[in-house]
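Only a part of the assembly is drawn; its chains keep their places, and the rest are absent.
By letter and in written order, the chains are A and B; residue numbering begins at 1 in each of them.
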Amino acid sequence: MSTLPTDRIVVETTLRVRYAETDAMGVVYHTNYIIWFEVGRGEYSRHMGADYRTWEESGLFLPVVEVSCRYLSPARYGDLVVVSTWVEEARSRTVTFGYEAHMQETGKVLAAGRTVHVCVNREGQPVQIPSEWRDMMSKRT
Amino acid sequence: MSTLPTDRIVVETTLRVRYAETDAMGVVYHTNYIIWFEVGRGEYSRHMGADYRTWEESGLFLPVVEVSCRYLSPARYGDLVVVSTWVEEARSRTVTFGYEAHMQETGKVLAAGRTVHVCVNREGQPVQIPSEWRDMMSKRT
């Protein structure tokens, strides 16, 4: 069921569903999973030694240029959710992250997705990702 | 540049960027475009005579099971954004919507995406979309 890669470093982040994240169907509103992916991506970058805050302090940004997500099972208020994050591909100017969210208690997969990012400078122009950061981000097991 | 279909009814919704929708890059945070797609979808359903509130009052729900979005150009606080919404495909149990967001002033395309929905009942079980609603939702020009 799970789509986790076996040849990548996968970083897990656990979070608890906020009431603010639910909607009138009684479950988590769909864009919040994508915000959780952002949380997972932040943890991943810290874990790999390339904290995204440092990127921005250096004048480099990684805006999202593409996102996709499939929803498999709903989460509810108070649930503990684990987000697994890995790098699918790091190229000279782009990085692609993969994600999977599952229920901590049961392991049931809730959602799976990916985001593509392009590296830009303060002026918003695409630039090369510094090679040491690309290496840190895409280090394998 | 635009990806608007020529053989579908396309419903436009205009909204102004809220400060709450911006992020530390000074532009709209990426999941908010997907929330705007939800706004567009609501307008579309009202326009076609199948207000989504009526669906829920009848015990039918259309949760999102898949979403994708490409980001082409950023919007900023106070910008007027037009969301175009159409139905790509309506099947017995699923509906696929297409969206494009552009700047009202310049016509520049900001983002384009799609969502896939499955029709479920109060118990969350997939059910057939009533044919009259499917017809209303997928009526062509």
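What we mean here is this: a contact is a pair of C-beta atoms (placed from the backbone, for glycine too) under 8 Å apart; a residue touches a chain by one contact, two chains touch by 3 or more.
What you see is a predicted model; the values in this text were computed from it and never measured.
The complex is a homo-oligomer: every protein chain shares one sequence, and counting across the whole structure file gives 4 copies, of which 2 are shown.
The rule is simple: only the chains that are shown with their structure count from here on.
Averaged C-alpha coordinates put the centre of chain A at 24 Å from the centre of chain B. Within the complex formed with chain B, the residues of chain A that make contact are 24-25, 27, 30-32, 34-35, 56, 61, 63-71, 74, 124.
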